[in-house]
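The complex appears here minus one protein chain, its other protein chains still in place.
Labels for the chains are A and B, by order of writing; each one numbers its residues from 1.
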Amino acid sequence: MPHVSIQYSPQLDDSHDMGALCHALNEAIVETKLFPLAGIRVRAFRADHESVADRHPSNAFVAMQVYIGQGRTLAEQQRAGAHIYAAAEAFFAERLGDAYFMLSMEIFENNAALSWKRNTVHPRLKDENKSSH
Amino acid sequence: MPHVSIQYSPQLDDSHDMGALCHALNEAIVETKLFPLAGIRVRAFRADHESVADRHPSNAFVAMQVYIGQGRTLAEQQRAGAHIYAAAEAFFAERLGDAYFMLSMEIFENNAALSWKRNTVHPRLKDENKSSH
Partner (left out) sequence: MPHVSIQYSPQLDDSHDMGALCHALNEAIVETKLFPLAGIRVRAFRADHESVADRHPSNAFVAMQVYIGQGRTLAEQQRAGAHIYAAAEAFFAERLGDAYFMLSMEIFENNAALSWKRNTVHPRLKDENKSSH
């Protein structure tokens, strides 16, 4: 954890580097100091088809769903969410001045009783961290 | 809000205009009169791989997830859901007569305390609406 799954309008690939958005969100997650680096999985999916609002051809959306594990207070989740979302707003700053853009983010907390995982990056980053001290 | 995220079997792009499905759902959402036009984001994602039921090559699925904001009663959500889902059934009417089709839809209500958004289409549509009166 956390997972960030982004869905976005296909035309955004022409104007924006959506891989750079993923990196910006990754960095923002690290900056919250609430999640281990080894658990960060940000990914983005270009829609194959869409129909947005009044179907104006300039309309574009970016919808982010964040899934986190249990164990953080609501206040911590809100602080983390606000920081991650702010990074997305900064990334799309010039689009927020036009009249055709929709940005959104929600956080969902997973149920530990119905979650399974295996992460082999965790021990590697722990080892690298130790050997650099 | 609302968001409609559709996942579907890759072969459906050969037989159906999945962009037209997105438009049909957009219209159905407007018809419910429960959601602002400026908030509608319908999009569809073709699966890269799949394994459906008995793996008959004619099997195809369309799975719709609808995310809405808080503030509507369960009865309103059920009425809206039934109307939007009916539009999808109408779109795939001829497939409902064969024995290889799976259509589904679920509504999820977002938690306002863990949601962030910015929508620049809202003020534009409000202005356009005003100036046309």
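Remarks
Note that in this section contacts are C-beta pairs under 8 Å (C-beta built on N, C-alpha and C of every residue); 3 or more make two chains touch, one makes a residue touch a chain.
Keep in mind the model is a prediction, meaning the values are calculated, not measured.
Among the residues A:Thr32, A:Gln78 or A:Asn110, only A:Asn110 touches the chain that is left out of the figure.
For the chain missing from the display, the contacting residue among A:Ala44, A:Ala63, A:Ile84 or A:Leu103 is A:Ala44, taking the whole complex into account.
Mapped onto subunit B, the footprint of the missing chain covers residues 7, 9, 45, 47-56, 59, 61, 63, 74, 77-78, 81-82, 85, 89, 95-108. Counting over the whole complex, subunit A has residues 3, 5, 13, 18-19, 21-23, 25-26, 37-46, 67, 110-111, 113-121, 123-125 touching the chain that is not drawn.
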